[in-house]
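Presented below is the structure to which this report refers.
Excluded from the complex is one protein chain; the other protein chains are retained at their positions.
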Amino acid sequence: MSQALLARPGPCLAATWLTLALLLMGVVLLSVLLGAGEVGPSRALAVLAGSGDPEARFVVGSLRLPRTLVGVAVGLALGVAGALLQAVTRNPLAEPGLLGVSAGSAFAVAVALLLGASATTLRVSAAQLGALAGCLCVLSVTRLRGVGSDPVRLVLAGAAFSGLLGSLTALLLLFDQRAADEIRFWVIGSLSGRRADDLLAVLPGLALAAAIVVSIARPLAALSLGERVAAGLGHRPGRVRLLVIVAVALLVGAATAVAGPVAFVGLVVPFAARALAGPDIRRVLWLCLPLGPLMVISADILSRLLVAPSEMPLGVLTALCGAPVLVAVVRARRMPIL
Amino acid sequence: MSLFPLARDATAAKRAPALPPPSGCWRLAWQRPGGGEASLLITRRSALANAGLLLALLVASGVYLALGSVHLAPRSLAAVLVGGGDPVARFMVIELRLPRLVAACLTGAAFAVAGCLMQTLARNRLATPGIIGIDNGATAFAVASVVGLGVSLAPPAMALAGAATAAAITFGLTAGGGSRGYRFIVAGIGVGAVFGAVTQLLLARVDMDTANAAYPWTVGTLNARPAGALLVLGAGLAVGLAMALQLSRALSLMRFSDAVAQGLGSRVGCRRWQVLAVSVLLTGLAVAVAGPVGMVGLIGPEIARSLSCPRGVPIVASALAGALVMVLADLLGRVLLAPIELPVGIVTAVVGGPWLLWILLRPHRSLA
């Protein structure tokens, strides 16, 4: 089935893809070299060359490298999830963060805190479950089938759902000032202090999602031609949709579990990918692979440098980058229906 | 209440005998000072609905004044209201509960009318100012003021400025409006999401006391609200309500497609901006008093619509229903867990939540 994905990239797409991949490698290198601490690029380079002092080795090997890897995984997951969601809902605004994922995750964390967990020991699974539940809830109540005719409805439902969960979170926190104080640091996504273990914990989910994506790329492309065409080509639209939802939930859940809610990546990345590759979902997915990590890691580098020696949460930066893209989508002469 | 001016032209009225009113309506006719007759059609169902809502609001207000962390017997409440009663009860009713009741009524009415206008415009029940991020703008600005980002304006003024800014950015980005104001709504959600992120960032950077001081502006409460902002809201609500009534005829046409509305003589583009402006104004003023209690903008019009005549745009009924919802919600918040108070924004959200889910789960119906 991977042939379905590999068959397509033409010479033009391959060139774009390679350029992006090179850019990504450059950004990854920067991410290892730069940080909020005193270990500067030269000391970090020495570590990469195999020497370097213990302090620099620790900072590069135990702090910067893991968070860069986590950043790559988060970018991949969110970018692909956004592209899938937009393809299946035929709605360029469908973005995991706008669909109640962040709110669901914050709500789950609040519940966990109330049940006695502490922000410092809280396992990421709570956030993951909440993100999953939020995403599934909005997607199921808006009934994917009807959304194609009304691209705004999904976004409105997501916003309404987020508002509701936000208030419930506030209600829970009313009774517990400790949780109220700690959750301030939980509701914005960040890559700080993430370890390779965190990544390993979500790898099975990511692998499963990748398998699903490879298997449904071709039917999904057919689905974009219309349900009858897809059925005529021998695909089952209902089953494809279901699989996409499962994949999206796995991807978004994994990303939220390691990094917390990171807004707008799933909107910006597919938008850029479509601009570069056109509407074919397979080509878009190809470009999402380098573009997602590119965005997340660039934002993370900025988050480390802007307010050093402290760090700014990643989620704030992606939200600031994402808003103009949202506006661009809206300003497009007519609401594009995929 | 939908007011359809039937016959403005005095000569026409003189020439033809008055038509019998359509079924389900009352015809209210009077002599104009300059001679001739003017008349109004009043939908019977809407009039009854408004009367019922007003009655319910009065009863709820009475209960609101009597109950709280300390309950008053009806007799002592009555004694206070006619100017007597013991001083503590008097202080409690006149100084604590009455201003709060007024604030609840005014903010509830403002939120609900704003919601009703925007819902009708977008033909979508979910499109209320709270949900499309105007509240978020207000919250972000008020929180910025509380955490002291070098601004000297008081939080209520900042909340108003925030609502205006969020709306202005959204207006600016969507010049042209798009069909049914959809573009406005979607851009609003995006702008709101950014303001939400800014609020989170601000709150994550300050110490606990400051975060506590900002708390009312993040949930919405009626506890000890600034009197100045309330006065401004009162004036603004009077103006906004008058404008909303003025626009209600154009709005009732807007429930049809743009082409039909234009064919019926409505300047659709112009009216659309006016409706949005009134809606944002009312929301901004109400948020400056109570903080983000956006859910009332969803629940109030929904109640009003289910009670009133389906043909009109229930502006007055929305105002009454919004005030009623707000009064009842704040009453619940004060009584449920006394002596701990639940902020009214949380009560409305918890009550409105299931409602919201029901709207989402129902098969899609247009507002027409």
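When the chains are written out, they are named A and B in that same order, and each has its own residue count from 1.
The working rule: a residue touches a chain if its C-beta (ideal position, glycine included) is under 8 Å from a C-beta of that chain, and two chains touch if they have at least 3 such contacts.
The definition used in the following text is that contacts and distances are computed from a predicted model.
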Quiz item: The chain that is not shown, which UniProt protein name from "ABC transporter substrate-binding protein", "Nitrite reductase", "Rubrerythrin" or "Electron transfer flavoprotein subunit alpha" does it carry?
Solution: "ABC transporter substrate-binding protein"
Exercise. Decide which residue listed in A:G26, A:P41, A:G193 or A:G278 touches the omitted chain of the complex.
Key: A:G193
Self-check item: Residue among B:V70, B:A242, B:V260 or B:L336 that touches the chain left out of view
Solution: B:V70
Quiz prompt | Contacts of chain B with the absent chain, listed as residue ranges | solution = 68-70, 88, 91-92, 95-97, 204-210, 212-213, 215-216, 221, 223-227, 334, 338-341, 343
Quiz prompt | Sites on chain A contacted by the missing partner chain, in the whole complex | solution = 35-39, 58-59, 62-64, 118-122, 174-178, 181-182, 185-186, 190, 192-193, 195, 304, 307-311, 313
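Methods note: only the chains that are shown with their structure count from here on.
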Quiz item: What is the distance in Å between the mean C-alpha positions of chain A and chain B?
Solution: 37
Self-check item: Complex interface listing, chain B residues touching chain A
Solution: 124, 126-127, 130-133, 173-174, 178, 182-183, 185-187, 189-194, 196-198, 200-201, 203-204, 208, 211, 218-219, 294-295, 298, 340, 342-343, 345-346, 348-350, 352-353, 356-357, 360-361, 364
Quiz item: Which chain A residues qualify as touching chain B in the complex?
Solution: 93, 97-98, 141-142, 146, 150, 152-153, 155-157, 159-161, 163-164, 166-168, 170-171, 174-175, 177, 180-181, 184-185, 187-188, 263-264, 312-313, 315-316, 319-320, 322-323, 326-327, 330-331, 335
